[in-house]
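Since the structure comes first, as structure tokens, the remarks are kept for the end.
Here the complex is missing one protein chain, while the rest keep their positions.
The letters A, B and C name the chains in turn, as written, and every chain counts its residues from 1.
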Amino acid sequence: MSNTLGNLFRITSFGESHGSSVGIIIDGLPSNFEIDLANIQKELNRRKPGQSSISTTRQEDDNFEIISGIFENKSTGSPITIIIPNKDFKSAEYSSLKEIYRPGHADKVYQYKYGHRDYRGGGRSSARITAAWVAAGAIAKQYLEKKFAIKTEAIVSSIKDIHLASPFEYLNWELAETNIVRCPNESISSKMIQLIRDTKEKGDSLGGIISARISNVPIGIGEPVFGKLNAELAHALFSINAVKGVEFGSGFKSTLLYGSENNDQPNSTKNNDGGITGGISNGKAVEISIAFKPTSSISKEQNVENISNEIVPFSITGRHDPCVLPRAVPIVEAVIATVVLDSILINLKNLQLK
Amino acid sequence: MSNTLGNLFRITSFGESHGSSVGIIIDGLPSNFEIDLANIQKELNRRKPGQSSISTTRQEDDNFEIISGIFENKSTGSPITIIIPNKDFKSAEYSSLKEIYRPGHADKVYQYKYGHRDYRGGGRSSARITAAWVAAGAIAKQYLEKKFAIKTEAIVSSIKDIHLASPFEYLNWELAETNIVRCPNESISSKMIQLIRDTKEKGDSLGGIISARISNVPIGIGEPVFGKLNAELAHALFSINAVKGVEFGSGFKSTLLYGSENNDQPNSTKNNDGGITGGISNGKAVEISIAFKPTSSISKEQNVENISNEIVPFSITGRHDPCVLPRAVPIVEAVIATVVLDSILINLKNLQLK
Amino acid sequence: MSNTLGNLFRITSFGESHGSSVGIIIDGLPSNFEIDLANIQKELNRRKPGQSSISTTRQEDDNFEIISGIFENKSTGSPITIIIPNKDFKSAEYSSLKEIYRPGHADKVYQYKYGHRDYRGGGRSSARITAAWVAAGAIAKQYLEKKFAIKTEAIVSSIKDIHLASPFEYLNWELAETNIVRCPNESISSKMIQLIRDTKEKGDSLGGIISARISNVPIGIGEPVFGKLNAELAHALFSINAVKGVEFGSGFKSTLLYGSENNDQPNSTKNNDGGITGGISNGKAVEISIAFKPTSSISKEQNVENISNEIVPFSITGRHDPCVLPRAVPIVEAVIATVVLDSILINLKNLQLK
Partner (left out) sequence: MSNTLGNLFRITSFGESHGSSVGIIIDGLPSNFEIDLANIQKELNRRKPGQSSISTTRQEDDNFEIISGIFENKSTGSPITIIIPNKDFKSAEYSSLKEIYRPGHADKVYQYKYGHRDYRGGGRSSARITAAWVAAGAIAKQYLEKKFAIKTEAIVSSIKDIHLASPFEYLNWELAETNIVRCPNESISSKMIQLIRDTKEKGDSLGGIISARISNVPIGIGEPVFGKLNAELAHALFSINAVKGVEFGSGFKSTLLYGSENNDQPNSTKNNDGGITGGISNGKAVEISIAFKPTSSISKEQNVENISNEIVPFSITGRHDPCVLPRAVPIVEAVIATVVLDSILINLKNLQLK
């Protein structure tokens, strides 16, 4: 609970958006695994601020430092600690936030819960802390790919009402990395980018849906009752800032079908169950849709509550993403890979001993 | 993980649909709390099979037995064990299932995961095990109401395309208990019941959406990073059979709004965040929508895989619900109450010591 | 924590000495393992009350009932629930305990901690609850022996000042089962039995030391920092009623040696480290000594505190063991086997994936 996710493979998150750094401890990676450090940086670059004209203008290189757990480039079995310094933080620009609670943000609930709050840019509640999750997820992804040939991918499938027709039937997900909005269809991605630019101009913000797919998961991953693979994935995904909905396979749309329509019969290519039956991977690709609400920080004036519980008009300054989805794609992949690797390690006893 | 849910208040589930009983251990209920046993039975009756003309015809009284943890009607602080015998199980009627894997069921994944399987009626993967969750949830609900005035309610808000217009704006949720489909609107519930009857007639099945509301949650419940209140609730809800989607507040619909539209400004009655901001309760009612796929067991003939991996036509006999939602309402309430009580106990240190 | 021990293989204890039964849930036993039920009963018989002239006269057959998790005699991967009914409990004989706190017992601390207490025979704090641990341990022992050839044994090596000279150098531990005190040396066991009889006659009680040995543990079991094999074993052993000290290998005696004397050089048969180095099994037998204080319940008159906090003279009636060690031998073996099996399952990832 709290700041730790996972059981046999687990990550412990620390740091704040405007402290010296954010970081993560990765505990339980099997030993003697050679880690591709350049790949970690590549994943961090997919998430880093200032990467494109549609992201926040905060500039962070997000260079990481490994301070434990790796010797001669290979995991030792000891906890791997990764730190990512905060360089371009401007606490001053947040001083205006000291006395107000931003709508949709955790400002007020932290104040009430803890009685003491780092008001600078969200502090601990900032999505900046997910940078370190991405570093951990990069290692999990490497491990899953090299040892089990499992691949974790995500794309942006909708921004507001601009959307891919059938994201999981869409063939070339790798095209998503060819544009700044991370949607694999060129004409749709162009429209998304334009919408984001227009919305930013108006001082407003956008949400959308990220689709994620885990390929090549063997049958049998996930615990059957309270550690269901979908339950663990949902838990991890709802840990990401701004996520308001998670569904597997046909999800909410399944409620509109008859059982005879929704059932994945064995000779069909349908995947309405999204690769998970009874909480356990069934051999098909695991398919997930994740809803992100529009960014809460908008420069448009809105009513806010201040620390004296008065309601006042306020325009949020600071540097914010008009739409977080393009940068959230690697975060989604990271938490998914973290969960899948943990589930696989837990399942080893069934694989090895039965 | 596995068969245990929760931290300070936690439940451990055991039993199978066609063994002698299903049961639960409740660990961590504060001591000296007087338990209303009749209320536990009342909750079990809301879930029990054979309760109405639209549920399965399996008949179980679901009378429970408390075998530890309560002395002179009050909790002692020791684990409370509750057992619910299986009486009306007919293993014979499941012998036809020994050699096939039902679509949408866990038959095949259990066989592959464990190499040994209780094929009778789903065994451990049967929703029958949730009867004991309901008993545990009844105690959690009593505790939340008496000590914190927190109320947990759920209703059926859609069956296929028949739905309440705005479930959370609907005023009289208590009316849901006046009809067998547990939808609070009389004309809509009548249509739902008719649709269920017609669908049963055709040998098919239905899904839908359950809406849940937790009222009077104080500000500050939920851990900020990996134990977010929404993440813990989603984890518990995805543990329920047939759940394929979970969303909070405006959920997937939030993706269609601008930030300025979706933000819950402080002087508004909107609750797009669904009562949770940054993973922590914000003082408004927590509002959740849960998608249940149509029941996988249908008597209509469909293609199935058998244990020799051949595809054969098959009609599922046995006694099944054409639509699980009416009986799932108390299950949803039970797991929600379990999570909320756990989160409240975890938060005591913030309440008491700051 | 609380009533659950272990991670991947874990047991959850429930029940009270004077309720209907005591029991256990065993979660995580790998599936498809054939369980020897007669062996479980055999282990329970080693612990059961009334088994000999030097144990309590309470008569319990300790017949067990398996109510989940086993199908066609083999584990299914689902939680195994075992219940042992309490038959010969005489609550009446404990009514005298309602108003006093027995020295050395948990009566007072339970009253203060929980504010509500089952005063009958210790309730939850009774060693009777360990009967169910023994049943779980029997299964763990079977698994360890059949799958890994690991053997867990314990003997009584001292009662008061009557003791084996060098318990771990003593060859024939299996002889311990040939007498009622469970010490493998015939002349020493005779003296122990005589001392126990004399002490019982005087209305007093005795303590002593149990020695335990785990043979054939592969190198590498145990986590290196906070899940050290010795730390996990000590945790489990201190969970047994009346245990006041635990040591590994030369233990407290090592403090009297020079490093050059205490170090186990590689060509030596010495085992001063007790088979564990740096918290991890080193390939030698794991050797543990466990100190049990003399039974707190004595019929000799002593001063006690009553619930009005007055000090009054009191003689404890009821049926008690003058010395718990002979019956504690299978309890020690059970918790050790539980810990070792858990540690082995946790270590699978190192065995399989490096």
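Please note the rule applied: a contact is a pair of C-beta atoms (placed from the backbone, for glycine too) under 8 Å apart; a residue touches a chain by one contact, two chains touch by 3 or more.
Because the structure is predicted, anything quoted here is derived from the model rather than measured.
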Touching the absent chain when the full complex is considered, from B:Asn3, B:Ser17 or B:Ser78: B:Ser78
Sole contact to the chain not displayed, among C:Ile54, C:Leu97, C:Ile298 or C:Val332: C:Ile298
For chain B, residues in touch with the removed chain: 7-8, 28, 30-32, 77-78, 147, 224, 345-346, 348-350, 352-354
Footprint left on chain A by the chain that the document does not show: 2-4, 12-16, 19-23, 25, 27-28, 31-32, 67-69, 71-72, 74-79, 81, 83, 110, 113-118, 123-124
Chain C residues that touch the omitted chain in the full complex: 1-5, 7, 13, 101, 103-106, 108-110, 112-116, 124-125, 129, 158, 160-161, 199, 204-209, 219-220, 223-228, 230-232, 234-236, 238-239, 241, 244-252, 254-268, 272-274, 277-282, 289, 291-298, 300, 302-305, 311, 346-347, 350, 354
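Basically, only the chains that are shown with their structure count from here on.
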Separation of chain A from chain B, taking each centre as the mean of its C-alpha atoms, in whole Å: 27
Euclidean distance of C-alpha centroids - chain B vs chain C, Å: 39
Whole-Å separation of chain centres (CA-atom averages), chain A against chain C: 46
Two or more partner chains touched - positions in chain B: 2-4, 13, 110, 113-116, 124
